[in-house]
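Sharing a structure, written as structure tokens. Questions coming.
Here the complex is missing one protein chain, while the rest keep their positions.
Chain lettering (A and B) follows the sequence in which the chains are written, and residue indices restart at 1 in each chain.
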Amino acid sequence: MENNTSAKVSAGIDPGFDQLNRDWYIDKAVQVLVFIGGISAIVFIIGIFVFISKEGYGFLVGEFNFKEFFFSPNWRPTSESKETFGILALIAGTASVTGLAMLVAIPFSLGTAIFIAEFSSGKTREFLKITVELLAAIPSVVWGFIGLAIMNPIIIQTFNVPVGLNVLNAGIILGLMAAPIMTSIAEDALKAVPDRYREAAEAMGATRWQVIYKVVLPAAKNGLLGAVLLGVGRGFGETMAVLMATGHSINIPTSVFDSVRALTATIAAELGETAAGSPHYQALFTIGIFLFVITFIINLVADLVVRGVRKG
Amino acid sequence: MVSAGAAPLSEETVSSQVKLGVRDLHISYHHVTALEGVNFDIHEHEIFGIIGPANAGKTSFLKAINRMDMFTPEMKVEGKITFNSVDVSRIRNVYGLRSRIGVVFPLPVGLPLSIYDNVALSPRLRGQKNRAELDVIVERCLTRAALWDEVKDRLDSLGSMLSGGQQQRLTIARALSQDPEMLMLDEFSIAVDPVTTMRIEDVLKELRKEVTIILVTNLVQQARRLADRTAFFLDGRCVEVGVTEDLFTGEVKDQRTRDYVEGRFG
Partner (left out) sequence: MFEATPLNQRNDTRQKLFRFGLGTMTGLLILPVVLILGTLIYKGAPVISFEFLFTGPTKGMTAGGIFPALLGTILLVLVALIASVPLGIAAAIYLSEYAADNWFTRTINLAIINLAGVPSIVHALFGVGAFVIFFRFGTSILAASLTLAIMTLPVVIVATRESLQAVPMAFREACWNMGATRWQTIRRVVLPNAITGILTGVILEVSRTAGETAPIMFTGAAFFLPLLPQSVFDQTMALSLHLFVVSTQVPGMPENLPFGVALVLISMVLLMNSLSIALRMYLRGKKKW
């Protein structure tokens, strides 16, 4: 019976709807195009690594000496007698400025995030969020200028020191810079804690701050850690502000009033003066590779930490 | 083959052509069966009812027909469904298939376009640009869906902001604007008031001259009012297929069918 039926059916009806028409081909073409867009981010990240490695390669296989590079404080790439490429002092400069910046930014950004997420509502909340967003938009060269033209004289006067361009200046500037971004991310993490957690704790008679301390903060722990890590990454990679506010002198700092020089700032200050392909030029690219790898790791860890929050 | 597909057919339906053939259909999600053992033919110009309680696999069945399973990676369809005797699983241009099948969902979806653009969307997708022709299509489809009188003065307002019942009629108008060969309605009356339901039912009776209709419904009496033949789905199986009136009054093969249509469960 089935054979009978299908024979009859196939006689009369036109199956023409399965023809591949223009819309079908356009759809396929778009699919390919947006896929190219999608993989572009991967291509660029690989491209960045490949191209800076290509330029730094000559140094890595030539003058590069692991022990000198990482453990010598002497960055003398243009010395007449003997060139040395030690980035220890530069690492110390970056680390001290980033460290101080985090001392400023972590408490302030977390405090502000808690205030916005848990203690404000309506218009206040909206106003604070917009303000934080606008603060995050101030360009780093403007921050550098602020360090140079406003913070510098203030530090000289307040602490009676000869130079105001130092770890303190750059640390505060960098802290103010990183805090808004950290605040936004931390606030997102706090907002992601479901309200039923808060309600359950409040139903048991806990006060607002107890709820925050005992319930909200532990639940948002990973997101907050992610915010801090991204802040560290940001401070570590910041260029213009530290170039302008640190004083830019090679130093392993012993106090916050010492001038220092950061890894990023060294590249920014010296790349223009080097001849392409020279050891100095290649050494600057090698610092670039180092910065790339470190920030990649920081971002990767931050991403894993924040992702852990969503799974849990 | 001897199975539910070989159910007795009335004189009238045997003589017409098969629009949709279903053989050994098996649908699963993550290896959990949602529907199996479906075998029947749906003929041109018939209203084919599908009744059954929730989770019987009715909606999955409709998704398999117009290949919406490709947007649900975990949904697996085995067996064979033919539309115009073409195996739908072998179709490359699934859009061509879907454009010939109008679908109405349980929850109405008015697209965030103007009412006019909602109804004109499908003709436009097929390349119709002539405004006068579009005007005719829009008015005809909205009238048939019993919505024209209510919206004719505000065709520019957003379709997604209409009331639930109006959105459902808009969805029906949109399905009609496809000029479909087959119409699949999935519990359309959930979102509509009883009066509108009756008006739409009248429209369906009329449409039957032009299109084949699959009417999935949670209202047993609606199937009785409209459907020529009806299938009863229960717990992921097609329990019974037959001439609708037989399910209510005649012999049924499975006692559960009788229990369901008489309202003893479901």
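Note that a contact is a pair of C-beta atoms (placed from the backbone, for glycine too) under 8 Å apart; a residue touches a chain by one contact, two chains touch by 3 or more.
All figures in this text were calculated on a predicted structure; none of them were measured in a lab.
The residue touching the chain not shown here, chosen from A:I87, A:I114 or A:V305, is A:I114. Per the touch definition above, the residue from A:S96, A:S140 or A:S184 contacting the chain not shown is A:S140.
Residue-level contact of subunit B with the missing chain is found at 66, 68, 71, 73, 95-103, 105, 107, 109-113, 121-122, 124-125, 158, 160-161, 171, 174-175, 178. Although one chain is hidden here, its contacts on subunit A can still be listed: residues 23-24, 26-27, 30-31, 33-42, 44-45, 47-48, 51-52, 54-55, 107-109, 111-112, 114-116, 119, 128, 130-131, 133-135, 137-142, 144-146, 148-150, 176, 179-180, 183, 207-210, 230, 233-234, 236-240, 244, 264, 267-268, 271-272, 276, 284-285, 288, 291-292, 295-296, 298-300, 303.
To be clear about the criterion, only the chains that are shown with their structure count from here on.
Those residues of subunit A whose C-beta lies close enough to touch subunit B in the complex are 1-2, 5-6, 8-10, 12-15, 17-21, 23-24, 27. Of all residues in subunit B, only 1, 5-6, 17-18, 21, 41, 84-86, 91-93, 95-97, 99-100, 125 touch subunit A in the complex they form.
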